[in-house]
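Heads up, one of the protein chains got dropped from this complex, but the rest are sitting where they should.
The first chain written gets the first letter, and so on, giving A and B; residue counts start at 1 in each chain.
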Amino acid sequence: MFEYAPAPESRDVVDIKPSYDLFINGEWVESLGYERIKTVDPASEEILSEVAHATEADVDRAVQAARKAYDEVWGVLPGRERAKYLFRIARIIQERARELAVLETLDNGKPIRESRDVDIPLVAAHFFYYAGWADKLKYAGFGERPRPLGVAAQVIPWNFPLLMLAWKIAPALACGNTVVLKPAETTPLTALAFAEICRQADLPPGVVNIVTGAGDTGSALVRHPDVDKVAFTGSTEVGRLIARQVAGTGKRLTLELGGKAANIVFDDAAVDQAVEGIVNGIFFNQGHVCCAGSRLLVQESAATAVLDALKRRMATLRLGDPLDKNTDIGAINSAAQLAKIRELSDAGEAEGAERWAPACPLPERGYWFPPTVFTGVAQSHRIAREEIFGPVLSVLTFRTPAEAVEKANNTPYGLSAGIWTEKGSRILWMADRLRAGVVWANTFNRFDPASPFGGYKESGYGREGGVHGLEAYLDV
Amino acid sequence: MSRASRGDAERPARLSVRKTYKLFIGGAFPRSESGRAYAVSSTKGDFLANASRASRKDARDAVAAARKAFPGWSGATPYNRGQILYRVAEMLEGRRAQFAAELDGVPSKKAGELVDAAVDRLVWYAGWSDKIGAVRGAANPVAGPYFNLSSPEPTGVVAVIAPDEPLLGLVSVIAPAIVTGNTCVVVASERAPLPSITLAEVLATSDLPGGVVNILTGFTGELAPWLASHMDVNAIDLTGVTDPDLARRCEGDAAENLKRVLRPKPSDWSEEPDLTRMTAFLETKTVWHPIGV
């Protein structure tokens, strides 16, 4: 037997402080409140550090700092100078890539292979991309002198902590806004490392402010009267609340919310690549992906072959220590998320779907869930409708392209979709009809700073990435 | 003595045939299911006509009609949609005098100019049908072997609360919504609803498929909240909502299914528009495909 020996990435490259303050106006400042939040390594339940739980007064200080920086420095700085700051940040991220990857994996639980090869390179690429826009905005199609909005309140999720920060901060700064960003409660560490990167880049104080905290902190930030723009990535449930809070205030709002994407496999698909796409679609980042291909729609005539191949492939997935370079599936980010995945999976079984997972020993400590597939799923089952946000795939079948489109669109969400067929005209026919912001044909879960990302319907509004991503931070 | 002159002396003056102002839903002109109407007065206070006072159920029916029309209209070629909008402009031009006369409280010269502007507005938007995709789409240069194309697509069913500018304003909010392939449910100006129904007659004779534009007359405060909370409406244009409390309520209710909201903003309808009324109701779809042999 050829067994892979443990190949853990070294933790020595990161230096996690026992405690972190808030990053306001370019300085580390103590919270005005007393509450602290412990952040844990979900793979071991070890407490990594504790961070401030910012209060309404802290948020106010951060917004004031951002306003001052906008009025006095950043809002009047020429685009070419803003660009150079962003290029600097991109370079520092590349220089510290290893450290950031390890830190992300420790705090989030995602495999080092992904943080190293996907998250952090995309973070740097995003800053590079928007850096280049900062002095070219008049060519973006929003008029001769597009103006920034002002102070942006940004609230991001825990699934891609630093990447979501990049998606938020890079375009905001490129367009001339200043920001107050709240990272997720369970994954604050890379955002705090980013604060240090801002200092290394000599970014003027107040341009970027990082306030750690929980839902109440985010809510205070969104409600702050001196905020001009709110950007949120997270659940549709919270997105709805924010949209309600923002109503009537005139604040601009973009939302990137949940999804229940259909990954549609036809019987003429390149089956080995389709199987890879299915696996990548639902097991990438433990399925903690808003655009995950969580519903597999497979043509009935190919269902047995595709499922057999899928199960064979799933049996080779390696679950375990996220820092091990050979790990494919890491830890579930939190106990709460694990409980939610379990609850929905149990509901799937109770509703009559058939559950399958490869033999997959789970570590004793930490939060884990095996890669799981449900067959015999009907559109009416909860696991076909609700976002599980975990490594759980629901398999449904269809007979005709029209039926595939109908089932794919039969959801309040509309973030992404996948199509697998070797027939070009069918791809374009399907892509035309799928009500989703991103359609991956013969591929899945690809991201690029030049490519707009965002949803239809209850998956939110606004786009991040590409020239389209500028609109969210310009007064147009 | 001729018979005619004798007759003139004996017959009373001819009584004109008045128009019954009904709703416009799914290409038909039904009365409100509620049987209600409200009196519309001129700016001087004279009775002009009874307008249908649409109910929430009429709004519901209009949304259903708009939803039914959406696949066909959004699936039509942009060229075809442009042709139809241009046809609407032609029909409006042909009824110039009628509309000018119907613009209550506006001096006749000014009224004629408003109709002209409305015609020109339709022509302007008609031309966008097959250009907005080029202007708002993009071939994205991603760092990998992928073809990556973003193109705008209509959002779906748009509820439009029309402004009080009864023809030019109305045309200026309907045309940008539908030219890109959306279908809409319009709540006409509460104060001056009559031109909207006359416009419906133009739409009905312009090859516009039934249900693409549905027009309700009635009370904005009664109808707007139902449309704002309707879970099968994808977007709402609050342009005609002048009450800030109502606007806030509608925007809040729209959050329930994450409707795209175009907030009320003072507009000078005589100015040439920009793209924002179109882009407010467009989604961007990005399609990826590998490049390989």
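Here, a residue touches a chain if its C-beta (ideal position, glycine included) is under 8 Å from a C-beta of that chain, and two chains touch if they have at least 3 such contacts.
We take it that contacts and distances are computed from a predicted model.
Trainee: Missing chain's UniProt protein name, "Nitrate ABC transporter permease", "Phenylacetate-CoA oxygenase subunit PaaC", "SirA family protein" or "Deoxyribose-phosphate aldolase"?
Mentor: "Deoxyribose-phosphate aldolase"
Trainee: Can you say which of A:A270, A:A335 or A:C360 touches the chain missing from this structure?
Mentor: Looking across A:A270, A:A335 or A:C360, the contact with the absent chain belongs to A:A270.
Trainee: Of A:D117, A:E196 or A:E406, which sits in contact with the chain we cannot see?
Mentor: The single option touching the absent chain is A:D117.
Trainee: Which residue numbers on chain B touch the omitted chain?
Mentor: That gives, for chain B, the contact residues 144-146, 290-293.
Trainee: When the complex is taken as a whole, what residues of chain A touch the one chain not shown?
Mentor: Where chain A meets the chain not shown: residues 1-7, 113, 117, 268-273, 276-277, 316, 325-326, 422, 442-443.
One rule holds in what follows: only the chains that are shown with their structure count from here on.
Trainee: So how far apart, in whole Å, are chain A and chain B when each is placed at the average of its C-alpha atoms?
Mentor: Those two chain centres are 38 Å apart.
Trainee: Mind listing the chain B positions that touch chain A in their complex?
Mentor: Contacts found on chain B: 75, 135-136, 138, 140-144, 146, 148, 150, 155, 234, 244, 247-249, 251-252, 254-258, 260-261, 263, 276, 279, 283-290.
Trainee: Considering only the defined contacts, which chain A positions touch chain B in the complex?
Mentor: Touching chain B from chain A are residues 125, 141, 236, 239-241, 243-244, 246-248, 250, 255, 257, 412, 427, 431-432, 436-443, 446, 448, 450-454, 456-461, 463, 466-468, 471, 476.
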